[in-house]
Every structure is written in structure tokens, then in C-alpha cells.
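With one protein chain held back, the other chains of the complex are shown just where they sit.
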Amino acid sequence: MSRTETDSTGKKGKWTRRAFIGAGVVAGGALVVGVAVRQGNPIDRLGPLLADGKDEQLLNAWVKVDADNIVTAVIPHVEMGQGVYTALAQMLADEMDADWSKVRILEAPADMQYVSDSIGRDFLLPDLEVPALFEPTVAGGILELAQAMGLQFTGGSYSVRATGQRAMRTAGAAAREMLVAAAASEWQVPASEITTADSMFLHAESGKSEPFSKFALAAAEQSLPAKPRLKSPENYRIMGQPKARHDIPEKVDGSAIFGIDAKVPGMKYAAVKAAPVVGATVASMDATTAKTMPGVLQILNMGDFVAVVADGYWQAQQALNSIETTYSKTEGDSLDQDAIFARYARYLDEAGEDDGDMETEQGDAAKGFAEAAIKVEAEYKVPFLAHATMEPMNCTAWVRDGKCDVWSGHQAPVNARQAAADAAGLAFEDVTYHNAYLGGGFGRRSESDNIVMATRIAKATGYPVKMIWSREEDMAQDHYRPSATSRFRGGLDKYGKAVSWSNIHTHLFDPKDAPTVPYYNIASHRIRKVDVPMQLRFGPWRSVDHSQHGFFIESFVDEMAHAAGKDGYEFRRELLAGSERHLKVLDTAAKMSGWGNALPEKHGRGIAFVPSFGSIVAQVAEVDMSGPKPRVKKVYVAADPGFVINPDGFTAQMESAIAYGLTAALYGEITLGDGKVQQSNFHDYPMLRINEMPAVEVALINGDHKHLGGGGEPGLPPIAPAVTNAIFAATGKRIRELPLSRHSFA
Amino acid sequence: MIKLNVNGQAREVDVDPATPILWVVRENLEMTGTKFGCGIAQCGACTVHLDGKPVRSCSTPVSAAAGKAITTIEGITGEDGTLHRVQKAWIKAQVPQCGYCQSGQIMAAVALLEKNPRPSDTQIDAAMAGHVCRCGMYNRIRQAIKAAAGQPATETAA
Partner (left out) sequence: MTTARTLACVTVFLLAGCSADAAPGPVEQIIVREPGAAPVATGATAATDNDPASALIAEGKAAFANCAACHTIEKGATNGAGPNLFGIVGKAAGAVTGFAYSDALKASGIIWTATNLDSYLADPAAKIPGTTMVAGAIAEPAKREAVIAYLESTTAN
């Protein structure tokens, strides 16, 4: 039987005997909840998911229930250590009333049907409140666009707050309703009399109980509910619990497979070196010695890089090291660190008072500053930063007979698959992309440069090739966090209240609101940017533009506080007056840290407040300045992400972001000389280690369970300014340029 | 042919004796639990044991393993699949994030506790400071080492 579904949402989907694939017919979050598929579906690209056994029902795109009553959550995101597999499964399992001990997790294949519409909506229509009447039409359009952009991607602290909140929960709730409808039909009782818990149905009146699997087949025949009801927090059983992560056991016994661990029979290995100066190409290659070295199979000049393919990676790298290469000349050959910042200064100077691109303007900030009783001006600079994931960039590829297989750890599997197809000159359908765990993403693995290189090498050789970048190559060929200069003018009235805020800075990528401070009560704002050509390739780095602007803004707020003769905490309280949710976070951090209590001599406390990615975070850093360099002793964190799905996971993300951001604040600096990156490995790009890690105390606040914020990135932006504000409190020395290793504190 | 003793098993590999143990283990023996992070002994991801002592396998030629026992992360788990108390402590404290550095961290922690069953914070620092964790799980690593040693948790070193 087939019927066309036109439910109250007004958009047509198509329900056939075997599958329901509908865009815009939905539920709750206005996206495709359901691709309900049974075995034998001829258009089933999801076939592999059902290959585990017969009698399995793929109820919808996100969940399946098998004959053993195991619920498998199909997660369209990648696990790079942020605990997303588990958090998303918690959201689905809770709404479904599944038995958590019987929940399994599967990463969705790199398939267009798994495109994260939720992310599409957030990227394309942020903050848009769409009237319910129009939801499905908008949803349909969003989905098409998202698919076109190949958006199946993990990053931007989106997985829980978009896919989790909108898709996983809706899918779980829809699955539950369909299951209950099936049980009601079989038992001939009203659905309202059936309760569910731990993957079981119960009909109290008759005492009947059955596992979900009993009616899973029948459930697949049910129509997708238009609006499945989601739980409210008092009914959460699994969300809000510190459930242990599913992927951790394999990460302690060496069995977890990362991109670099791919195994393909007959696989060979490649070491590569790309031109160190961006835009240069290989002018000449002298491989005389390399040809004679052990294990070498091929030596390739690919134009923009040189590759050696050998029986083993080490042999390939040794041979590569022996090759003398010259490169073409470029304009960038003479660029050095000073030249880059001089260029920023020149562009900012030339923008003057009126040019540049206006980002936000409210009131008359120029007038406000001119008439201010107290005037504060400052300029800040931050350097390029490398991602330095623990697992160096790598990719394994095999191109033969019009097909291509690619293995890697990537944040955007659909993009990786397309990049391989383009590089091999094949269609998307001819490529199979195999994703693995990522040994660190941080934004670096959303790029596909490694995919393209490996595919090109594999195409040239005809056999499977695993390309591994040395740490030196990884450091030299990053897509860096951009360096930036930012200039501020702040005006205060005679009571020390902030009245005007003017800012002009270099670049702006993402998120667009990073330089803005709408949450602070300042009468006039004027924020502009100037685009400046950067020598280096750049890309998203954990917390993206918030990493620079968090430092700039919270340092300047502190300078304004000082000029006003006020304490940094009290000054921010005034700026946040009336915003209950923001104040609660700030007050919590201050209270935790014992703000105002005496500290030992040469110790200081600094506070910083940065809302980002939908979460509100305040941090207080306690720094000991009695030695030759700053020692961060402790960091207090108050964080409100709306609702914390997994408290242990979220806490770990705060600790993680602090370590990552503190490494950058203390040491992080990628410098240029002769157009090339000067850093090469961990001895000249130092890392924070266990002996320098501060104690971290985290307080979690559930401020708004309907609007979730992210966890992966919001913990990073406050740490640098919290530390530099603490240094000021302890020593009176104001730091306006990172990293701290540039400064002497003797 | 080079004869090796890896995780208690006799193995033979046909490699240049200068090949670092890391690549012999990963490629010739196909055991990928030991990881490549930097190649110059700066990060610790490649740590294996030679006669129980932690070494940087990226910088140690396989010839150096002659007559010695190599233990990798795969050999830390018992033959019947029982986890070492360090691995159990790691799971209980939910230590790993991305997990890439953790094989090396665990190898170092196991060797530390063999030598020093109740290490102080300073001793933990000395044994573990050579290991980079880009995901920053240092405090959990410290907690887990103390738990495995049966000691109460502390926050950090001095």
C-alpha cells in the first residue's frame, strides 16, 4: 500500500511500502527526522547499517531497533574527543525511554541523506524565529541548501545544541510514539494507557509488558508523528547524567582506530613536503640519493609538493629528507613577522575614523568618546597559531578501476568524500569515504588538503598509499588561526560608567558576532573591521574568532575598569545589570574563586566573561608572579550552556579548552621569516604539560533548557584575558600582546 | 632477519636495523596502538617499554631491542582481556578525550607505578611531563595515577 502523506504541516512527503523519505514533513524541529527503511529497499544507501543481521528495522534516520532489543543511535557527527557520540545518544535514548545499557552508537556514513539540517539552519538563518506555519517550507529549503553545501560536519560547538536538540531528541520521541502506536494496535488498547521505560512497553491495567523489539517491525509501518512531544527536564532520566563515554575503553587498550591507523592490504607509504612559502611551486627536484635509498618505490614531483612512496613511512621520510628541492620565487618570500604586523597597522591607519567595514553601530560612539570624562585607548595583538593536533595530518587513498576509497579522520566526511572525487576526477558516487577517530580536530580536520594530496598520489601510483605528514610538515602546512591587531577607544563618565565603545580590528571570519558586546550595557558602540591580505593559509581554530576577540575585549574591559578606579568584577556587574542569566554566571565564578579575599604576595586574580556558541562562561584565574614567569595556579569556571547533557563530559571540555587556550596564551606563536613558518616541532612550538596545568574547578548552571549552547569551544576565549588580567592585578604590568613568553617578568 | 620479543611473543622482522621500533611495531607487526606524534622524542605518544623501562620508540632503533623485551600498549592488557589497574583507573576517571596520546601516557604511568608504587605529585610530574596531551587532560591523568596507586586525589603539583 502506498499513500501520500500530507499532514498538517502542509508539505508533501512520500511514503511508500518500504521507505519514507520526506523533506520538510516533520516534527518539532522542522527537519527530516525520518528515513524509515527496511531491508531490501532498492534505493537504500543505508543498506550497510542493516547488514548486521536480519529482522532489523531502521526506524528513521537516527535510530534502529533490532531483534535483541538493542537500540542503535546513528550519529551524524564525528568523535574527536568531545564526547559527542555519547551525549547525542543520551538525548535520543532519553526521549525514546531506551535502556541505556543496551544502547549502541554508530557513526553515520558520509552520505548526503545525513546532512545536518539543523546546522544548515543555524548557519544560514541564525536567530530566525520562523512561524510554525512556515516551518516545513523553510525546512525543505534549508535541507536542500545544506545538502548542496555538503554540510555533514562537526564543529562550531553545534552537535548537541543543533543536531542533538533538534534531531536526536525528536527522532527518539518520534520513534517512541511510533512504537507505542504499534503496541496499542497489537494489544488493542489506547496508546495513552501504555507507558515505556528501559526499552519496554507496559500496559498497567492488563499487566502486559513486551520489549521494544517485539513491535519494532509494526512500528515501521506507522506514520511519522507530526509533532512528537519532548520531555521537560523533570522527566529526564539519561540527559543530565554523567554517563561514561562509549569510546573510552578502546582508547585505553590501543584498539581505537584513528585515521593514521588505516590498514589496507598491499598498502604503501608516502612522505611529502610541500613548498614552504604559500603559492610557491617546486622549481627543481634532485632525487639522486633518494633513488638509491632502501624501500623506495616512487618519487613524485606533484608541482606543489614532492612525495616519496616507499615500503614503510620511515624509509619514505628518510629518502624525502635527502631530496634537494628548489622552489619558485613569490612575492611572499621576503615577508617576516614585523612586516605582517606593520601591514596590519598600515591598513588600520588608512581606515582612519570613517573607513573599514562597519559591523555594528549603536548611538554615536565617537561623540560619546569625545565627551567622556575618562578616556581609555589601547591596541592589542595576537599571533598566528597552529592547531598541532596530536595525530599529524594523514590520509590513505586507493584509486583504481574508476573507483576510489579514502580513509582518514575528518570533521566533515561528506566534504572529504567530494574532495577525493574532485581530485580523482570521479563522481561522488564512485568514492567510498571511511571515517575514523580523530587524534584531535580543533578545526584543522575540517579542511581536505590531506585528502586531495593522498588521492593525487594514489592516482599516480595505482596502489593504496598511506600518506603521513611529519610533525615538521604538519607545523609548516597548517591552516592557522589568523594573527590580528585590534584598537579600542572607550569612554567613561565621571562616575566611572562605560558610555562609549569603539573598536577597529583586522579580519573577521566566524562567528560574525565575535567582536560584539551586546550583553554589556554601553550606550554607544562602533565596531569596524578591515580586511588585510594574510600571507598564511588560515582556517577555524578552536573557538575561531572568539579566541582573538575574547582576549581583546576582556582585556579592554579590564583597562576601562581600572581607569574608572573599579574592581574588574564590580565593573562587569554594572555592565551586565539587568541580565539575570549573565550575572548568575559572573557571580558564580567570582564567588567560587573567593574574589576579594587576600592572596599571598605577588599573586593576582583576573576575571573574564565571554558568551560564545550559545553558552555563557566566566573564568577567574589565580596567577603566581613570584617567579621568573607566570604560573597559573588555579582556574575557576562558571558555565551555563542552557542545559548540561553530560556533566562529566562538559566539565572535561572546560578543562580541555583551558589547557588549549593556556598553551596558546603562554607560548603559542607561529612566526614568519622569509615567507616561511619558522616553527617546526614541539621544541620550538612549546606545549603546556602536566607540571604547568592549573587546577580547574567547574560550576555548571542549567540556565535555559530550551536553548542549548555548545561545549567544545566556549571554555577557551576567557582563559587568556583571565590570566593577563591576573598578571596586571599582581604586578601592575598590562599585557597587550600574546604570547606571554614574549614578555620578561624578571 | 631480526628476532624480537614483543609482548612476550617471539617475532621476526626483515627490516633495516636502524628502523625505529615505532615503525617496526606499527607497520611490520601491524600493531597500531603505539602512536606517531613528533618523531623527535618530544611528545611521548610513541612510548613503549624495553625490559619494563619507558623509551621513545620513534628515536630508538630496532637494533637496540636485541635481547630485550618490548612491551606495547597491546601488551598491557592481560592475556585473558583483564585490564591493568592503570587502564581501569583511566576509564573510571574518564581520562581520554581524543585518546591519541593515551597509549604513551599509560605506558609511562605503568612504568612509574612499577618503580614507585606511591608517587608524589613531583614524581608524577617528572615521569609524565614528557607527554603532551593536546586535549589537556592532565588533571585527570594525575587523578587516575593516584587512584591506581590507591592514593587520595590532589589537584596539582605545588
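Going in written order, the chains are labelled A and B, and every chain counts its residues from 1.
Methods note: a contact is a pair of C-beta atoms (placed from the backbone, for glycine too) under 8 Å apart; a residue touches a chain by one contact, two chains touch by 3 or more.
Since this is a predicted model, take the numbers as computed values, not measurements.
J.: Touch partners of the unshown chain, restricted to the chains that are shown, please.
T.: The chain that is not shown is in contact with A, B.
J.: Of A:P233, A:G425 or A:G565, which sits in contact with the chain we cannot see?
T.: Per the contact definition at the top, the residue touching the missing chain is A:G425.
J.: From the list A:I257, A:M285 or A:A523, which touches the chain that is not on show?
T.: Of the candidates A:I257, A:M285 or A:A523, A:M285 is in touch with the missing chain.
J.: For the chain left out of this view, which of A:G266, A:G352, A:P533 or A:G732 touches it?
T.: From the options A:G266, A:G352, A:P533 or A:G732, the contact with the absent chain belongs to A:G266.
J.: Hey, which of A:K273, A:H434 or A:K459 is the one touching the hidden chain?
T.: Checking the options A:K273, A:H434 or A:K459, the one contacting the hidden chain is A:K459.
J.: Quickly run down the residues of chain B that touch the omitted chain.
T.: Its contact residues with the unshown chain are 16, 39-42, 50, 53-56, 59-61, 63-65, 126, 129-130.
J.: Tell me where the left-out chain touches chain A, residue by residue.
T.: On the chain A side, contact with the omitted chain comes from 266, 268, 282, 285, 287, 289, 291-303, 311, 422-426, 452, 455-456, 459-460, 463, 681-684.
By our rule, only the chains that are shown with their structure count from here on.
J.: Which whole number of Å gives the spacing of the CA centres of chain A and chain B?
T.: Those two chain centres are 29 Å apart.
J.: Sort out for me which residues of chain A touch chain B in the complex.
T.: 80-83, 244-245, 247-258, 260-261, 263, 269, 294-295, 312-315, 317, 388-392, 437-442, 468, 470-471, 633-634, 648-649, 652, 655-660, 663, 681-683, 687-691, 693-696
J.: Applying the document's contact rule, which stretches of chain B touch chain A when the two form their complex?
T.: Interface residues on chain B, with respect to chain A: 15-16, 19-20, 22-23, 27-28, 30-40, 42-43, 45, 72-74, 76-77, 83, 87, 90-91, 94-103, 106, 124-125, 128-142, 155-157.
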